[in-house]
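This is the structure I have questions about; it appears just below.
The complex appears here without one of its protein chains, the remainder shown in place.
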Amino acid sequence: MAKKLNIKDKYRLLTRDLDWEFSYVDRKDAFPFEEFEGIKITDWSKWEDPFRLTMDSYWKYQAEKEKKLYAIFDAFSQNNGHLNVSDPRYVNALKLFLTGVSPLEYQAYQGFAHVGRQFGGVGARVACQMQAIDELRHVQTQIHAMSHYNKFFDGFQDYSHMHDRVWYLSVPKSFFNDARAAGPFEFMVAIGFSFEYVLTNLLFVPFMSGAAHNGDMATVTFGFSAQSDEARHMTLGLEVIKFLLEQHEDNVPIVQKWIDKWFWRGTRLLTIVAMMMDYMLPNKVMSWKEAWEVYFEEAGGSLFKDLARYGIKMPKYAETIEKEKEHVSHQAWWIFYTHGHAAGFHTWIPSDEELDWLSEKYPDTFDKYYRPRWELAKEMEAKGERFYTKALPQLCTTCQIPMGFTEMDDPTQVCYRDSVYKGDRYHFCSDGCKDIFDDEPEKYVQSWLPVHQIFQGNCGGPDVENVLSDFYRMNLGEDNMDMKGSPDEKRWKQWKGVA
Amino acid sequence: MSKVYIALQDNDESRYIVEAIEEDNPEATVIHMPAMIRIEMDGRLTVLRETVEEKMGRDWDIQELHLNLITLGGNVEEDDDSLSLHWNE
Partner (left out) sequence: MTIEIKTATLEPVRNTYAHIERRFGDKPATRYQEATYDVQSEKYFHYRPLWQPEKELNDPSRTAIKMKDWYDFKDPRQFYYGAYVQQRAKMQEVAENNYAFFEKRNLMACLPDGMEAKIIKYLIPLRHLEQGANLNNMYACSYGYGTAITQACLYNGMDRLGIAQYLSRIGLIIDGNTGDSLAEAKQAWMNDAIWQGIRAAVEKMIITEDWFEVLVAQDVVLDCLMHELFYVQFDQWLQDNGAQDIGMLTEFMQVWAKDNNRWIDATLKIAAAESTENKALLETWVSDWKQVISEALSPLAAEMLGSDALALAESALDKRLMKAGLFK
């Protein structure tokens, strides 16, 4: 009788042992990008496999997940599941998700495919390949989940075209372009570690729980089904960090610099999620601040305590980040509310109950700084003067978010920073974004800033309306403007038989 | 001490897994949230194959956990018989 192989030895023989030393070509020509970032890998064989899934098990388990998921999608559309959402405003969060987040899953697929080819160590390579195919799964299941909503609501239809062009979508797009344009190790620290380990939890866990709470069966199902892959991805992210730190002490400052950069980039990106949670979920699960405390401060805190033995410190700006949780969702929703004519989804003033909820969840900031704005907006709306700003916003060169964030110690003062590079002045929303630029100006001067591009005449025109309708392909009067009076709202009332 | 955590989809299989985790980790806190169950614990949390098999009354592969897993926090150690989470302090 053959001896039983334990899972670790079996995986070693079935995967790690497949590689061989090249004799006929230079290994460096096969894996050419391993050195230019300054990372020192002395021994790939020290790589610890984060999980040991062979392809047969992969196919088996993933097929089971997909079978369940698509059964629910079918049931959802056959039963017109969109009628069960708590409130039609909720669907706007999904529009933002499909236009802003799903294309990132695609970029993650591309990025992991790239490192899944380029890493010289077979263990790391195969783990990245599995993540690549998982990420492809995520974008495709999201497209399929939203497919039904697209048939009944406006704003989903041209998500891919919009993602490449629309002003606020350059925030997520440039984030992933930045990571993919970096070397393979920075990509892993950016996406595998910073994004997957800490930040995606904030998107998928509380937000998807929110989707469940708002009657959206399709979204919660793909969300949690995608998360079931995420546990593997998180483990990979942590393994990469430990591996880099253990390989050579010279890697420590490089990794620390990337952690500082990508946690800042990531928190800026998550502003969109903050706003989705606090303003776009009619039935609330938890506030952005609470989610931040659970998934960033508590979980991230434990993580960085664990990494302290390598000499890794909490990300730079952690103190600023801590203060921002009180403000960013409110500041972001205000930006979108006031630019609602140029957004591909609907905006609105929170209801009185929602304003009260926000007051309760943000006792130190909401009544003092943000509620008065909404009370004023309500007055204007009542007079038939719903407010839209005419000006195009100035964008931060690094994160590309409109410059609307304030100094955290003075929430009445908008934060401006700038740097001069080769005679030109560049503007930033924060110290974090300025530092990132200053470290790699030759990268960030390339940013395709949507507002600059409009002014330079690269997005059609002459008016903003032409840019929106022709270049962005928004259906004006349908996709944009306030929820009140929108075709989405009219249809909903018709379906529900209310006046 | 840092908290490790694991979150599972709220479904029938998970109920047996949670029951097993509670039995093997009496100090764990189980939190029910919309559509998910989150389990937290100081230090170390272990899922034992044998206990889950006992609860389910059938063979259960430790990798089947991934079917219902939503997220986790902590260093993962996985072998044929268990999956455990811990932080180094």
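So that you can tell them apart, the chains are marked A and B in the order they are listed, and the count of residues begins at 1 in each.
Rule of thumb we're sticking to: a residue touches a chain if its C-beta (ideal position, glycine included) is under 8 Å from a C-beta of that chain, and two chains touch if they have at least 3 such contacts.
Source: prediction; values computed, not measured.
Across the entire complex, contacts from the unshown chain go to A.
Taking the complete complex into account, A:Q110 is the one of A:Q110, A:S351, A:T389 or A:Q413 that touches the chain left out. Here one chain is not drawn; of A:K95, A:H163 or A:K289, the residue touching it is A:H163.
Among the residues A:T54, A:N283, A:T320 or A:Q394, only A:T54 touches the chain that is left out of the figure.
Only one of the listed residues, A:V101, A:V139, A:V273 or A:M483, touches the absent chain: A:V139. Listed for chain A, the residues touching the missing chain in the whole complex are 2-5, 9, 13-15, 17-26, 29-30, 32-33, 36, 54-56, 58-60, 62-64, 66-67, 69-70, 80, 103, 106-107, 109-110, 113-114, 116-118, 122, 126, 129-130, 132-133, 136-137, 139-141, 143-144, 147, 150-154, 156-161, 163-165, 170, 173-174, 177-178, 180-184, 443-444, 446-448, 453, 473, 487, 491, 494-495.
In the analysis below, only the chains that are shown with their structure count from here on.
As a whole-number value, the distance joining the C-alpha centres of chain A and chain B reads 27 Å.
Interface residues of chain A, counted against chain B in their complex, comprise 6-8, 50-53, 57, 61, 64-65, 201, 204-205, 208-210, 212-213, 220, 224, 227-232, 234-235, 238, 285, 298-299, 301-303, 305-306, 309.
Every residue of chain B that touches chain A in the complex is listed here, in rising order: 2-5, 7, 9, 33-36, 63-64, 66-76, 78-80, 87-89.
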